[in-house]
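First, the structure itself, so that you have it in front of you.
Only one protein chain is missing from this complex, and each of the others stays in its spot.
Moving on to chain A:
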Amino acid sequence: MAGVDVDVGTELRLGLPGGGAEAAKAGKRGFEETIDLKLTLPTAGMEEAAAVKTEPAAEKTKRPAEAAAADAEKPPAPKAQAVGWPPVRSYRRNVMTVQSVKNKKEEEPEKQQPTANAGSNSSAFVKVSMDGAPYLRKVDLNMYSSYKDLSIALKKMFSTFTTGNNLNEGKLVDPVSGADVVTTYEDKDGDWMLVGDVPWEMFVESCKRLRIMKSSEAIGLAPRTKDKCKNKS
């Protein structure tokens, strides 16, 4: 899996960080559903299937790892939902869904649930840490519409701490020979990913916190090349 030995404890886990074993079981099921529904990717054995460039590379690298572990503890397929069951009024359901989308993006929620994302009209604050900086910052991802905007903002925010180096932008830059720092993010699964691989909207939805680290530390994260299938073995 990932050679990312950052302090986040990215041991292979089902479910979302913060949840207990139960949360892992139940929560993961929902997440897999989401993946299947949204990306229509098969769940297992797709690593060989060529680098389909349209696929977000990040999702793909996680997929084999997920599938492998998920087989061990594959939850039963969810039943077809019945209309009006459980008996909770739609007004209440909608309010709770919007709230949980908001809470997801804030720090340390007590409980995580992968919910349908109503998302982009609420705020999406995530913590940003930079190695060597004495304190953290927070940015609202919904304020920006592209990686470029975000990197400009981050640069401004942390300009006092850097020597003005470029942050990693977009998928095509090779971070090893390029900038001195790279921006990484922790996604819903607790994995640390390189910023810039997935479409912006998907990034906003899945990003939980950002970390700007020295590119020398980020070797394990970087894609080998942009063409090969990105494997985070």
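Details
Heads up, the rule we're going with is that a contact is a pair of C-beta atoms (placed from the backbone, for glycine too) under 8 Å apart; a residue touches a chain by one contact, two chains touch by 3 or more; residues count from 1.
Just so it is clear, contacts and distances are computed from a predicted model.
Only one of "Eukaryotic translation elongation factor 1 epsilon-1", "F-box domain-containing protein", "glutathione transferase" or "Exosome complex component RRP43" fits the UniProt record of the hidden chain, and that name is "F-box domain-containing protein". Contact between chain A and the absent chain runs through residues 19, 22-23, 26-27, 29-30, 78-79, 81-93, 95-96, 99-100, 102-103, 110-111, 113, 115, 123.
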